[in-house]
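Apart from one protein chain that is not included, each protein chain of the complex appears where it belongs.
Let's turn to chain A:
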């Protein structure tokens, strides 16, 4: 289905009765070339790029719930490529470039809004660290600007610049960063993959992965056995559960991250802003709600809901930076399950089992990576080798010592 001004006007005259479903609710067939486990943003993007870039269209995406019910519908919608380490920089910049062309590529309005991501700093030492990161980005051809206090004041005049404990000294801004309508990413990739022949199978939980002679041959599901030449696991917080089906232990802990939306307000903030002295990030949705979040709760969880101590901590961070938030009412909050890896960086790789591939360990940064993760995971599955820009995201890097620890926290997942 193509969208145009005429189709919108025509539907308005016909009472909006003739819109068609955007993708087929496929029933699983008995055999596929590739089965992707997990119908989130990453899984759908993987199927789309397998079809588009590699000509593989006999694909099923298996989703245990419905499309959009997992983390792709639970994040704070931020996109950025302001990383500082060589393993990360080219990957996230490729993702940013795919975001910039996404809507034309899949003919779907994902509301990609490059409104800028502003990271504030609050001390001279932090300024040095941010300057170093900005320089690393610029060396790789990515936009980064170090702003002084007055330049930050011009962008966000309402924050507490003279806070006695954490005065705002300036910020690092990536103007190409911003937000994307997260649900539309899931819907757009689902529709685009479906158009190329991919079966999107909902309410189909994988209960086992079958192997013969060290090679994967298919998956047991709640809707029967499905044969597959290749299987890709792309299930975020449930990665360890899927890996345990083939007796693998992963360098991952599952943690709950909460996010929040305020009541709808008139336009207040036109960028994404992060607090450098605590963990608090905020932007404003097109409906007017402030979308914000902070740290993960910090303990293993599969519950998709968190606890009040973390909510209090996030609110304190917000109030320290932006005291005007105190009069704003919270509308709703929710939780998602993050696959927190041991170095804070993801894994896109083959496994020791032939035909079984893994895309996991995205911590709480998976949304911004959606296009590139799908792009690179599709390459890894189709060619049976890593894509050069995701080559550092190896599963065995923990054994070989090639960790990518952007925050320098060590093997403690709840600190990344």
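Throughout what follows, a residue touches a chain if its C-beta (ideal position, glycine included) is under 8 Å from a C-beta of that chain, and two chains touch if they have at least 3 such contacts; residues count from 1.
Heads up, the rule we're going with is that contacts and distances are computed from a predicted model.
Participant: Looking at UniProt, which of "1,2-phenylacetyl-CoA epoxidase subunit A", "Sarcosine oxidase subunit delta", "Cytochrome bc1 complex cytochrome c subunit" or "Arsenate reductase (Azurin) small subunit" names the chain we cannot see?
Facilitator: According to UniProt, the chain not displayed is called "Sarcosine oxidase subunit delta".
Participant: Looking at A:2, A:17, A:165 or A:249, which residue reaches the missing chain?
Facilitator: Counting the whole complex, the residue in contact with the absent chain is A:249.
Participant: Please pick, from A:112, A:241, A:315 or A:409, the residue that touches the omitted chain in the full complex.
Facilitator: Answering carefully, the residue with contact to the hidden chain is A:241.
Participant: Kindly note down the residues of chain A that lie in touch with the hidden chain.
Facilitator: Against the left-out chain, chain A lists 238, 240-241, 244, 249-254, 298-303, 307-310, 312-313, 342, 398-399, 411-414.
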